[in-house]
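All protein chains of the complex are present and in place, except for one that has been dropped.
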Amino acid sequence: MPVVDRAPRLAVWKFASCDGCQLTFLDCEDELLSVAARVEIAYFLEASSAPGPGPYDLSLVEGSITTPEDLERIRHVRRVSKRLVTIGACATAGGIQALRDFADVREFAAVVYARPDYIATLDRSTPIAAHVPVDFELRGCPPDRRQLLEVISAFLAGRRPVVPAHSVCVECKARGNACVMVAHGTPCLGPVTQAGCGALCPAFNRGCYGCFGPMESPNHASLNHWMRDLGMSTPELVRIYRTYHATAEPFRRAAEEAEESGEGEE
Amino acid sequence: MDAIVIESLDPLVAELRSRGYAVVGPVVRERVIRFEEIASADRLARGWTDVQEPGRYRLAEGAGEMVFSFAASPDSAKRYTQPPRQTLFRMRGEQIEEAEEEAPRVALLGVRACDLAAIAVQDRVFLGGRHPDPAYLRRRQSLLLVAVNCAVPGGTCFCVSMHTGPRATTGFDLALTELAAPHRFVVETGSERGERIVAELPHRPASAEDLAASAEVSRDAAEHMGRHVETEGIQERLSAHDSPRWAQVGARCLTCTNCTMVCPTCFCTTVEDATSFTDGTAERIERWDSCFTLDFSEVNGAPVRGSNAGRYRQWLTHKFSTWIDQFGMSGCVGCGRCITWCPVGIDVTEELANLP
Amino acid sequence: MTHKTVRIGALTRVEGEGALVVHARDGRIIGLELRIYEPPRFFEAMLRGRAHNEPPDITARICGVCPVAYQMSACQAIEAACGAEVTGPLRDLRLLLYYGEWIESHALHVYLLHAPDFLGYDSGVAMAADRRDLVERGLELKKAGNELITAIGGRPIHPVNVKVGGFYRAPARRELTAVAERLRRARDHALATVAWVAGFDFPDVEHDYRFLALRHPGEYAILSGTVVTGDGYGPVSGFEVARWPDHVVEEQVPHSTALHARLDGATGYLTGPLARYGLNSARLSPLAREAATAAGLGPVCRNPYRGIVVRAVEIVHACDEALRLLDGYAEPERPCVPVVPRPGVGHGASEAPRGTLYHRYRLDDGGLVAEADIVPPTAQNQARIEADLRDLLAPRLTLPEDELAGLCEKAIRNHDPCISCSAHFLDFRVHRG
Partner (left out) sequence: MIGGPHPMTPAPYRVRSRRPDRVDTATLTLEPLRGDCPPFHPGQFTMLYAPGVGEIAVSISGRAPSGGYTQTIRAVGAVSAALCGKRPGDVVGVRGPYGQGWGLREAAGLDVVVAAGGLGLAPLRPVVRALLRDRLGYGRISVIVGSRAPAMLVYPGDLACWARQGADVGVIVDHPDHTWCGQVGLVTRLIDRIVFEPRRTYAFVCGPEAMMRETAAELVRRGVAPARVELSLERNMKCAVARCGHCQFGPLFVCEDGPVLRYDRAAPMLAVPEL
């Protein structure tokens, strides 16, 4: 247990993202006030108009790095933070905006903005760990509320956060879902996706779409083979991997291999 | 007590409920036959059957008035004997307090011979060793087992090979055999508890024809096993640690853990720690784990079984071979769940057959 | 000659990140920029080439504050493009989900972001130190909204159960009973909230707003309707959602990444709670109407500070309507209607907590998205917020700068701007192609 005579100071930072990860924190209605009693919420723009100065004991970082200014800012955040934990798919894997990696970002800007020359942006959307050392990465788009609390609680207790890297299937079975792949023939990314959500999609008769990113030992080749048998086409396979964790290495490869093995068909 | 015949399940369900049991039986939910609490026998999956193959499960109609014309459901009794998550104890200050989670009275209606065999395996694991588990015992004691003798084995069943079925011979409170024309159930009792329940039901003694018909159901089921395993010499075959077969199946295996999760005997767990924000109470929770995860075998920063092949080999070898060394019995009861519910259809019987 | 600059480096207690810079010379404002420094994320470009069933989940990621709004507008736009319509119990389920988001989002804004301004706190958490009971009530209210979304959608942020055509699985009645219980309590909390915020000290300000909101014949529009505009008193003019591009045009402003919307050529209209209330207050549930009257709101509210009261009234309405729907809920026979992709264009709009959210998609022959346009509420309100600020500042330029900055931040928060949303779409007019 870290011995500190004052409450640990928490900071929440935002980079390119949808805000959902920090909102996950505000969504802990039952725990918010007890957490606030244990830590000093020293920097959290979304929730407070009294940002306190650094250094911070724990920084939660949401969002990916997409602009030159943010590149500078994340280095600052690292400097003023004892522990830096990234939260969510954007911060840990570049997020959906990393789809720009597969396109020409100038052209993207031109599609969205009348005057793309005003828009300062990098070619790629990169995770925080690509720029500064990260102490822990919490997955999910958005992260799971309980897991976020566990990360904070584990930090306070000095334990390794209980955030297992195994497949969604483990939670799916513990929850008592019947497998949608086996029972309904619905393609599911659960076997190659990291647990954490509590197997939500299968609980709603939907195949997992991978929003927690790749699990510890994903075997996409075998899964893709089976999902093709279930009727998925090459473009569908490519799209399902290339969404929320498009540039996470195993999913990037899964999409590429689907493309390669799909060549010649259709 | 001699076997009897009942015409309907309603009085049985009502009697069990009146004795304070939550009756849990097979119902159709989301196109799968699942075990769920029922208020009356109407909820049961009457008329339904299932088609099970490696990695594929489909519900089908056409069982008419029959209530139990299907094989194993994805749920086994494990959910009740060994719940997926349990709090072990809480520690506050210097005080350690066991979480005596109450064991609710549950009557499992429709467990099969393989499930009973699996419960016997779990009894051996949790009660038969040097450190018996009192919480398991409590749960076990409040579980009432109403077995059903299988009439229609599934495409992935192989209880005959594992000598665990299709007929329930022991370990039940009541065992039913469903007969057609006229629709009725032959009921055998396996415990005093069972006898007391049967005494309250409208029934008649089973006739010789009833008993013959009941035996015929099991004989017929035994002849229609979907799969087969050669158990002769199985331990020797599984000592082929370096067979190229492991790499082949490892290439298919997703290490998703589904097989171990649905397996009615897989008992492996891990422990999670938690602390409360309000008063710092520490809690330990035991939950299902699987030898297919990397954390399972991690020492010194690396898993002992890092490859898919290594993990698959652990599973198959443990189930069919080393279990015998550890517990004096096979870890596999032939229910076929791991075959049906493997998302990519890996078939243990095929893997075993392909070993040297 | 005196030169004065008011600068708020980082707006707080708003969703997303932005800043405000005001330049004044000789007592006159010569420049005012509500600046959005949210990095651009290019959603409209990324949507091209995606399948027709993907925009609801993808666009939800534009904003974690109102993902349901994105999902609903996206679904309806695509359904329109494919000639499908979701009606009856499935539509009710969508309404329920959406009410959940209103409750959650409004409770967040009222209790944690906005009320501290009136009571002199830096944050909801700081406020809890003195008024824990109030903050706990707010959190409970917020939680009721979240639980409603969770029961139907699986999770409050980026729900997983929404699909084009309806849902993946319709929840069973029993899955909703616990939520109904909680909502009953929430409704009481909401009524208490209205009474509470009605007692705040409000500056005596009114603006001549031009409102824009959806209007639905039988509902206080949230999920669908026609677009109506007006000042709340006089006659309204309206148009179908499909005519949106003919009426609403937005421009990127040269000095920043901000943009100004023009409605039929005129700049600075307002969408959001004040607009909805001003145009539709007669359609609120009787209980909500009563609460509004008791709180001293007329049929129209033009004081932006009183927006907090209007939000509280909308929470009452959302709880009340959600309860009505829950009581009548019967599991729909099928969780969704089939939606077969076909080439064409579809428009969809719904009332996000912060105002009208418009989507437009063109699908190509392969059923893939060829073009996407999204107009979020905050982007529409940007010009109007700037106008509010000018009105606020003009007579007060002699005040010290930090005081001015404080006033401005409060004025901005009146509109609960969602910068996460607005940043990603600065111009949706250009690119066709």
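Each chain gets a letter, A, B and C, in the order it is written, and its residues are counted from 1.
Throughout what follows, a residue touches a chain if its C-beta (ideal position, glycine included) is under 8 Å from a C-beta of that chain, and two chains touch if they have at least 3 such contacts.
Predicted model, so just to flag it, every value in this text is computed and none were measured.
Looking at the complete complex, one finds that the omitted chain is in touch with A, B.
Among B:Pro11, B:Gly47, B:Pro84 or B:Gly306, only B:Gly306 touches the chain left out of the display.
Interface residues of subunit A facing the missing partner chain: 1, 157-160. Against the chain not displayed here, subunit B makes contact via residues 88-89, 91, 93-96, 98, 125-127, 129-135, 137, 241-242, 267-271, 273-275, 280, 282, 284, 286, 289, 291, 295-300, 304-307, 309-310, 313-314, 318, 321-322, 325-326.
The rule we apply is simple: only the chains that are shown with their structure count from here on.
The set of chains touching subunit B and also touching subunit C is given as A.
Taking the mean of each chain's C-alpha atoms, the chain whose centre lies closest to the overall C-alpha mean is A. Computed from the mean C-alpha positions, the centre of subunit B lies at a distance of 50 Å from the centre of subunit C. Between the Cα centres of subunit A and subunit B there is a gap of 36 Å.
Counting only residues that touch two or more partner chains, subunit A has 205. Within subunit C, contacts with two or more other chains are made by residues 169. Subunit A meets subunit B in the complex at residues 31, 34-35, 37-38, 149-150, 153, 156-157, 159, 162, 164-167, 169-170, 173-176, 178-179, 181-185, 188, 190-192, 205, 216-219, 221-223, 225-226. For subunit B in complex with subunit A, the residues that touch the partner chain are 29-32, 34, 55-58, 74-75, 79, 84-85, 251-258, 261-262, 272-275, 277-278, 282, 287-290, 292-295, 308, 340-345. By the touch rule above, subunit A contacts subunit C in their complex via residues 14-24, 26-27, 29-30, 32-33, 36, 41, 44-51, 63, 66-67, 69-70, 95-97, 99-100, 103, 105, 107-115, 118-119, 121, 125, 141-142, 144, 197, 200-201, 203-206, 209, 211, 236, 239, 243-244.
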